[in-house]
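Quick notes on the structure that follows.
In this view, the complex is presented without one of its protein chains, the others remaining in place.
Per-chain numbering from 1; labels A and B assigned in written order.
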Amino acid sequence: MGLIVAVVVLLATIVGSLAVGARYIPPADVLRALVDAVEGRGSGEIHEIVVGLRLPRAFVGAVVGASLGVAGALIQALTRNTLADPGILGVNAGAGFLVTVGIGWFGVGDIQGYVWFSFAGAAAATLLVFVIGNTGPSGATPVRLTLVGVALGALLSGISSMISLLNPTVFDGMRFWGAGTLTSRDEHVLWAVLPFILIGLVLAATVAAPLNAIALGEDLARSLGAGVLRTRITVIVAVTLLAGAATAAAGPIGFVGLMVPHVVRWFVGPDQKWILVYTAVCAPILLLGADVVGRVVVPPQEMQVGIVTAFIGAPVLVYLARRRKITGL
Amino acid sequence: MPRVAPLRPRLAVPLTVALLLVGLTACSAEPADTAAADAADTRTVETAYGEVEVPTEPLRVVAVSYDTPWQLAAVGVTPVAMQDYSAYAESFTADQQELIADTDTVGAFFDLNIEAVMAAEPDLIVGDVLEIDEATFDELSKIAPTAIFEGEYRGDWRVIGASIADAVGNADAFDSAEAAYDEELARVQEEYADVIERPWAAIGDGDVEGGFSVLYPGGSVGALFFDDLGATLAPSIPEEEDGDKGWMYISPELTTTVLSGAEIIVTGANPAGELSASLAGTLTTPLFTELPASASGQVYGVWSSVTDYGTALEWLESVEQTVLIPASAS
Partner (left out) sequence: MTRTDRMGRPSLVVRVPRRRGLPAFSQRIDIRLLIVCAGLIAATLAVFLVALSVGDYTIPLRDVVATLTGGGTPQSRLVVGEWRLPRALLGIVLGVALGMSGAVFQSLTRNPLGSPDIIGFSTGAYTGGLVVILLVGGGYLQTAVGAVVGGLLTAALVYVLAYRQGIQGFRLIIVGIGVSATLASVNSWLVTRANLDDALQAALWGSGSLSGLGYTQLWPVLGLLVIVCPILLAHTPALRQLEMGDDAARALGVRAEAVRLSSLLWGIVLVAIATAAAGPIAFIALVAPQIARRLVGTATLSPLPAAFAGGLLLLASDLVAQRAFAPTQLPVGVMTVIVGGAYFVWLLVREGRRR
C-alpha cells in the first residue's frame, strides 16, 4: 500500500541524512561510527560529525517534520482556508514575540531559554486568538479564527520586528533563532519538547473522526455526536502543542505545514484519518530531504533548511496542482 | 433583515485620535531660525558629485555616513552631529563611545533624517557614496555645502579618509597619521616575523549555531591581517568562491577540514575582548576544541573595526599585545 512505500522512503531519507553531509564520509566509516556509538565508545572527528551532528539532526528533522505536517493538516481542516498553515493562529508570531522579549528584557542567551519562552509565547498567542475568536454571533467559526489569528499574528510579529530593530542584542539573537534550523548543539532541547509533541499527536489521532463529521456540516456533525466546540478546542490545543514545540526546538520553519497536507489530500482523499497518517510520514521526508540537499548543494557552505524546503517543495506543489484534478478545502 | 454593526464608535476612535493630535501640534513652539549663510572664506574640493565650495575653516561639521565621524576625529575635527550608534555602543572603543554620548544624531545607517541634519545647523556636511546617492546629495546641498566621497572599493577608508581630511583642511594630520601607522607596521613585521610566517586563519560569525565564516584577504578585516600585517593564510582554507565579498560561511561539519592547517586563529571581538555569543559558542564545540590551534591555546579575539589611521594604530597595538607577544612565547 501507499503507506508502506512512504515509510520506506522516510527510512531511506533518514539513512541518507546520516550518510550525506558537507564533509564527505565513506559509508563504511558512517556505519562504524554508528556501531561504535551503540557500543558506547568512539571519538574523533568522524564520530563527532556522525553521532554528534548528524544523528541529532536526523532525529530533530523527523520529529519536527511530523509535528509541523500534522499541525498543518489540522489547521487546514479547522479553518477550511487554503492559505492556512500552522502559524496562522499566531503560533510563530507569539513564539517570536516572547523570544524577543526574553532576549531584550530577561537577557536570555542560550537555546534552553529560547525554548521555554518560545513555547509560552506560542501557547499564549493561540489562547488569545481563541478567546477573541470565540466571541461574536457564531463563535469560533473558521473565518473568524483565521482573521483574528492573522490580525494578532501580524501585530505581534510587527512588535517583534520593532524591538529587533531598536535593540541589536535582540537582532543578533533573533538572527539565529529566526532562521529555522535543524542544527542544535543541545539535544536536551528536543527531549524537553518531545512529550508535548507526543501529546499533540495523540490528540490529533482522537480528533480525526469528529473532523470528518464536521466536514459534512455542523448540524449533521452534532447529530452524529461530534461536539463541534469540543473538537475545535482539541484541534487548537493540538496545533499549539505541535507547532509550538516544533518552533521551540527548531525555530520557525514554514511551508512544510502548508504544502504537505494539500498534496496528501489530493492523493488520499478527504478522510482525515488517512490525511493525518500520511502527512505524519511524508512531511519528515520533505523536511529531512531538504536538509540533506542543503548540505551538499553549495559546498563548503550549507543552505538552511527553511530555504531549501520551499525550493524543492514548491515546484512539486505547482506541478501537482496542474496535473491532478485537485480539490479545494 | 440583517443587523448592521454600529458605525459611530468605530470611526470615532481614529477621528478623535487625529483631532487630538492636530490640537496638540497647533499649540506648539516657534521653530528656531536657520543659521544665516556665512560669507566666510571658501575653497573648492573635488567630490564624487562634482566640485563643491566648502568653508576654509568649518566650525560645525555634520557626519552623515557610518564611518565618517571617526575619520573626522582622526584629523582633529569633532562633528556636531552623526548617525545614531547608541544601540551598538558596546562595539566601539571608549573614546568613540564618549563622542557618541555627547553628539546629536541625524538618523541611522541608510536611514538619514534630513530634518535633523538641518536642525544641527551645519556649515559643512560630509559623507561617502555608499549611503548618500545623488538625490539625497541634492537635498542636503540645500542645507549646507555637502562633500561626498568615494574610494576604489566600498569601505575604502584610506582614500575616503584622505579626501575628508582634505575637505576639512587637515590633510597634514592625515598624512602624519598614515606615516605613523606605516612606521609601526614595519617595526611589528620585523620583530614578529616568525609568528607572522606561521599559518593563520581569521574567522567570523557563522550562519548556524556551531558554524563560522572564514575571512579572506581583501575583506575589511582580512585586509588588516593578511594584506597589511602580512600573515600567511593557512593552506587548508578553501578558495574564495562567492565573488569577492571577503568572507564565506563554512558548514560546521567542515571545521576540522578547513581549520586544522592553522596554527593561529584570530576572530573579531568587541573592545573589551569579548566574542559574540555565537562565536563563543562555536569555540566550545567538540570539533573546534580538537583543532591544533585550539588545543595549543592559540585562538585570539581582536577588536578590528578600523575606519581610519587612528583606529588602525590602535588595532596594531592590540594585535601585538593580544596575539603576537603570546604567540612568540609558545
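Here is the rule we use: contacts are C-beta pairs under 8 Å (C-beta built on N, C-alpha and C of every residue); 3 or more make two chains touch, one makes a residue touch a chain.
Keep in mind that what you see is a predicted model, and the values were worked out from it rather than measured.
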Candidates A:A151, A:L216 or A:L229 - the one touching the absent chain: A:A151
Option from B:D111, B:E183, B:E197 or B:E274 whose C-beta touches the chain left out: B:D111
Residue among B:L15, B:A89 or B:A295 that touches the chain left out of view: B:L15
Hidden partner chain, touching residue among B:D95, B:E139 or B:E191: B:E139
Interface residues of subunit B (partner: the chain not displayed): 1-2, 4-7, 9-11, 13-15, 18-19, 21-22, 25-34, 84, 87, 105-116, 118-119, 130, 133-136, 139, 142, 154-155, 207, 242, 245, 249
Contacts of subunit A with the absent chain, listed as residue ranges: 81-83, 132-137, 143-144, 146-148, 150-152, 154-159, 161-162, 165-166, 254-255, 258-259, 262, 303-304, 306-311, 313-315, 317-318, 321-322, 326, 328
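By our rule, only the chains that are shown with their structure count from here on.
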Distance between chain centroids, defined by C-alpha means - subunit A, subunit B (Å): 39
Subunit A residues within the subunit B interface of the complex: 21-23, 45, 48-49, 52-53, 109, 111, 166-168, 172-173, 176, 179, 181, 183-185, 295, 299-302, 304
Of subunit B, residues touching subunit A in the complex: 87-88, 207-211, 238, 248-254, 256-258, 276-278, 281, 285-287, 290
